[in-house]
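The complex appears here without one of its protein chains, the remainder shown in place.
Letters are used for the chains, namely A, B and C, taken in the order the chains are written, and counting of residues starts over at 1 for each.
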């Protein structure tokens, strides 16, 4: 019961606000002896950062330079809690004062106001801002480094933006193409159309959503702790912590629910002496436990809630209906920046289960 | 970190196996002073039970009479852990010895065997059996009773089985029609077609999946604990604990990811002096917190994995590919029996959050 | 946050009441593959049982035959939650109705009544009864079996009863003499005087307390998780869960607080190539972590609260001062029966830390 923590052994606690001093994480349970690759962390933070392409994302300039506050000595983790953060710099908070009592449709303004009795830091979405995901990425990239020791790789790529869908992509396509375009798509043709769709939505004062596929490969059989701390359950919980996520499905997902058992079951077979499945409709998870096939999860993001277009809301001070339009530095689509966040959240969950299964020791050698 | 527990204050621990002595739960954190409605618990258990319609479900006869072991005095909860269980009776375990080393495709046989080193109780799915959901239902119905004090109602109904989808249904339709047919569907015409589809699949030695919609109404604004213990995240985790669940979406879900922000945002308006939203594409959750609108979640179930049709698998003892067919007392479709389980899991999560928000006191009056 | 659970990986949940149907435990996190020694469990339960010596303990006859409800298959743990219990048999509850509103001085009657709003099961101490420690012993003996694999041994012996103190005892004395006398004392002379003191107190309508020393030997260096889940902190918490415990000290304890640093520090030295300490004033714990020397903890028990002697109390119904005397089947001294409970609680904590340090795998070989 710790609203701002996730994980059971590799325990990540998030703190910070969009327009406060910083956003950060404390990782309690990171094994001792990990030589941190700070370049990798910074690289993933940069992938998450705004301002890279003014057409596709917000123009807020966040330097997002990661700093270590504790738990690391001579560049190596000590077994003590690892605290890392990025300082907030380019914040403009005046606008938020004006719209203090007019919650944006589709945004947490309203629920946050009611839940925290008006004490919440409302500037820039405060605690609900996607800016907090900088901390997720820091912890996620540390988790990736630990998973690398087990040869586990976590990847994410954009499968759709608005009504534009990507074609099928191999692991190689994903590795090669995702970094090349501004939308994180492994299909170059679709990537162009996605970028165009975002630009168009932006020009229309509107926003788009989309879907991302998360993949983890080279997993051992056995990750996940039924019956309540399942691999799928914990992954979904972690993914729903990303702002704008509204749907999660594994393997054949909703489509699988329309098939016959004989079609959807993944038959077991041998491949080089190893038990594998012929298909992967289960998305790599059987009974809440990894079966050795790639984890495949599809995540649905709703369109960004803050839009310039006029919308009706209620002024909570005088309880009257009013019209607002969210002029500000908002992304028109959550997808491109969410790629490293999805990877990070998946890595955190997998790393935690790897520790629970004793695949990663408390002190690295 | 307790693989078999769920919840933070209303903490439900599950124990038991399909062919062991019993399946049960211990609830640690149930408020004192609740007069338990044992008739209601038994009624929900009966809804979950097999053998009611031999065409639509397994013929295993489970009496499933709930018994109280602790935490209740003179019919009222005491504040001590509430232990309840149902004894296992009609178990035939011989068949399982024969197929000990030939894991069923789509089933946890394989992952359970590897994870627990062959020590798992493999009879009837053992710890992975849907039979454990009897405990979920017991705890869920206790949670429902607590939510009733806040006027919160949790409902579930079948929205599709195989390729047959139900039409739109009102809350009144759901209340009235779901108990009337064997498939838990609020649309009578679709219900007939669903029953037919199940029968047909069964005759073909095959199985079906489907989708269930879970709904909770009359929620206050404010349930859910961002940023990691969100209402959507915890609901999804709880729902993925139900065997065969592979997909979860809230409100407009995956469909919402294809819309514009201006289409998908739910505008705020006033209704009798109360802030409500014009539409409910968010499924009642904004920023991980209930917004007062109905919670609407759609859950995708894969088809039952155990089917009479021949399928390939690997004999784990001699590591050879073999064919198996799962002759046994299996349901051809998980949906009908899952209705009270979905309600129960949702109720457990909502009850836990209501306690966290101090809406339910530790000692009832 | 689970009031009735202890441990983080080897998680023990207790349930049951003195005059309810049973007292039991569910262990979530017991490694798979442990062949349970049920004879050992029963033996420890018998050590805890009353009625063995009518002079020294209560005459309530509890058969206390342990039963397995789940988590064990063919005598071996499966990795699923292990539920075990003893049924309650010889309960006489009428007396408790009469004194419903007159809380016994020194007993939880009063605090339980207020905390649980009068809904608590008050019969025989209900949830507060020492009878619940039968469950502690069951879990504790399973933990002992796991520790045995690491060669760790947990012992407890009586160091004082009332004003009678035992002389120094070696590990060999403890092993040899504790089982021989009714008071669990390694010093035979003191044992006789202790038995005498108990008899005398009983005849006088009174009761006694005492102290027990718990010892764990052959520990590796490194158990304990600073800075809040220390070995000493978790042991003390576990020991304070035993009814009547009011004091806990490690090593030189309170006496050490009067010494100079140069006297109390344990100098390091080499012994057969191993780092040991010359003295053991730290009780085997430095910085919350085991240092490889024997854990030595002294536990102070207050005298049994229920006594035949007249005492003043307040009738909570009419709020008047009244006199009561606790006629019933009460032990005159908590010590003798507490020996296996102390061992059990220590074993539970040590086993949990051994799992956290990966010294015991999730699946035994």
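As a working rule, a residue touches a chain if its C-beta (ideal position, glycine included) is under 8 Å from a C-beta of that chain, and two chains touch if they have at least 3 such contacts.
Please read these numbers as outputs of a predicted model, since none were measured by experiment.
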item: Sole residue of C:79, C:184 or C:251 that reaches the chain not shown, by the stated touch rule; value: C:251
item: Touching residues (missing chain, whole complex) on subunit C; value: 1-6, 8-9, 14, 103-108, 110-112, 114-115, 127-128, 132, 160, 162-163, 201, 204-211, 221-222, 224-230, 232-234, 236-238, 240-241, 243, 245-254, 256-270, 273, 275, 277-278, 281-283, 286-291, 298, 300-307, 309, 311-314, 316, 319-321, 356
item: Absent-chain interface as seen on subunit B, which is shown; value: 1, 356-358, 361-362
item: Absent chain, residues of subunit A that touch it; value: 1-5, 8-9, 11, 13-17, 20-24, 26, 28-29, 32-33, 68-71, 73, 76-83, 85, 115-117, 119-121, 126-127, 363-365
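Convention: only the chains that are shown with their structure count from here on.
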item: Type of subunit A:subunit C copy interface by residue overlap (half), same or different; value: same
item: Between subunit C and subunit B, distance of the C-alpha-averaged centres to the nearest whole Å; value: 39
item: Whole-Å gap separating subunit A and subunit B, where each centre is the average of the chain's CA atoms; value: 27
item: Junction residues of subunit A - those touching two or more other chains; value: 1, 356
